[in-house]
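Below is one structure; the comments refer to it alone.
Every protein chain but one is kept in place in this view of the complex.
Up next is subunit A:
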Amino acid sequence: MSKRKVGAAHMPVGECITQVQEILRQRFCRQRVPDRPGGVEAQHKHLLGLLKRTAVHGESNSVLIVGPRGAGKTMLLKCVLRDLMEEKEVQKNLLQVHLNGLLQTDDRIALKEITRQLSLENVVGDKVFGSFSENLVFLLEALKKGDRSSSRPVLFVLDEFDLFAHHKNQTLLYNLFDVSQSAQTPIAVVGLTCRLDVLELLEKRVKSRFSHRQIHLLSSLTFPQYLERVQTQLSLPDDFPDENFAQNWNSSIKAVCEDKSVRDVLQRHFNSSKDHRTMNMLLMLCLSRVSVSKPTIKPADVLEASRMCFSDAKANMLHGLSILELCLIIAMKHLNDIYEGEPFNLQMVHNEFKKFLHRKSSSMYNFEQPVIMKAFEHLQQLELIRPVDGSSAKTQREYQLMRLMLDHSQIMEALQKYPQCPTDVKQWAMSAFG
């Protein structure tokens, strides 16, 4: 508390925490573009040069940015665009059109969106007039009228590029690439995709018109780099209002990152995946545990967050089941063991369950057939079991063939953690034979 009295730039802890939350959340949720692209400088330079040539020289280009999910494709593009827009020559010249394969699911919508974003003259307000074919002709006409030196270059960004390749005849892609290969309005087509085989999706004519430039974003990140990134992601910037708080925060982050257990956890995460998104997810969980009463991140927070990240979804669901449902799952597990994964039906499961009851000769699990049926249906609703594809609804429900959607390890793990699990049930689950 004495710190608060030092310096003019200090703030109450509560306000500091709010600030921290805000800054870091923006960072983790990718709302803010990082100042410099980490680890992809070469690609950044390549893309920037390419787009600059389109914007400045009016040279048409097409390029694909390929990389697994969370590799930073969009981040790279955003960085490049930000840097590009800082140039005066580009600022007023470049028109941008952003499309997303998940939003513009067919060419018709995509065309309307392009016309809207270019605000061509058949756009009134937010509505685009004309039929699909009229729009296409109109757009092509518009692009055809331009030439290299006089019209404003247009940047087309196609997110989820692979989905555009599934449009009928690939009309949009053909036309965009065709424009980029002919003396019309200069355009740059930038496609973002995570599919490495994206070129194989293109029709031969479309493929021929594509320039075959691909920028691969495949991170060859090492663990020390990963650690460093975690630390920078969590650190507060220098221009944080309260300097003291920032210093304390940063040093505590540093300490956390050097902690042995934290490193182990992070190593595990690193082994699992290198992408930015899972890392941000973990850090977000850590951050959400920070409060006024606990103004720093502790190693325990990281461990807890990691535990949440790694916890098995299906095993968690098993915790909420009733004893009867759990027993049925165990019976299914045994059936799977006996018949080597062949599908089963309710009657078989019931028989298996009855065998267990006979052996135990206790009446506490004596359930009526309808009750068991109900439990079975509940399991199906939870998608812990699912009907075999071929068996239709025609067969009676008791005899419908089912498959268990759980792995043995998940069942055993759930049993370990199940609150007040009866010992005989546990033993039954562990025993090799039903």
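In the analysis below, contacts are C-beta pairs under 8 Å (C-beta built on N, C-alpha and C of every residue); 3 or more make two chains touch, one makes a residue touch a chain; residues count from 1.
One rule holds for everything that comes next: contacts and distances are computed from a predicted model.
S.K.: Looking at UniProt, which of "Origin recognition complex subunit 1", "NADH-ubiquinone oxidoreductase chain 2", "Proteasome subunit beta" or "Replication factor C subunit 3" names the chain that isn't shown?
M.R.: Result for the unshown chain: "Origin recognition complex subunit 1".
S.K.: For the chain left off this view, which of A:Gly38, A:Gly72 or A:Pro153 is in contact with it?
M.R.: Of these options, the touching residue for the absent chain is A:Pro153.
S.K.: Tell me which of A:Ile23, A:Met85, A:Ile109 or A:Leu140 is the one touching the absent chain.
M.R.: Answer from the full complex: A:Leu140 touches the omitted chain.
S.K.: Can you tell me which of A:Ile23, A:Met85 or A:Cys194 touches the chain that was removed from the display?
M.R.: Within the whole complex, the residue contacting the unshown chain is A:Cys194.
S.K.: Which residues does subunit A use to touch the chain missing from this display?
M.R.: Touching the missing chain: residues 45, 49-50, 56-60, 66, 68-69, 89, 92-93, 95, 107-108, 118, 120-122, 124, 129-134, 136-143, 145-146, 148-154, 169, 171, 174-175, 178, 180-186, 194-197, 204-205, 207-209, 211-214, 216, 218-220, 268, 270-275, 310-315, 341, 383, 386, 403, 405-407, 409-410, 413.
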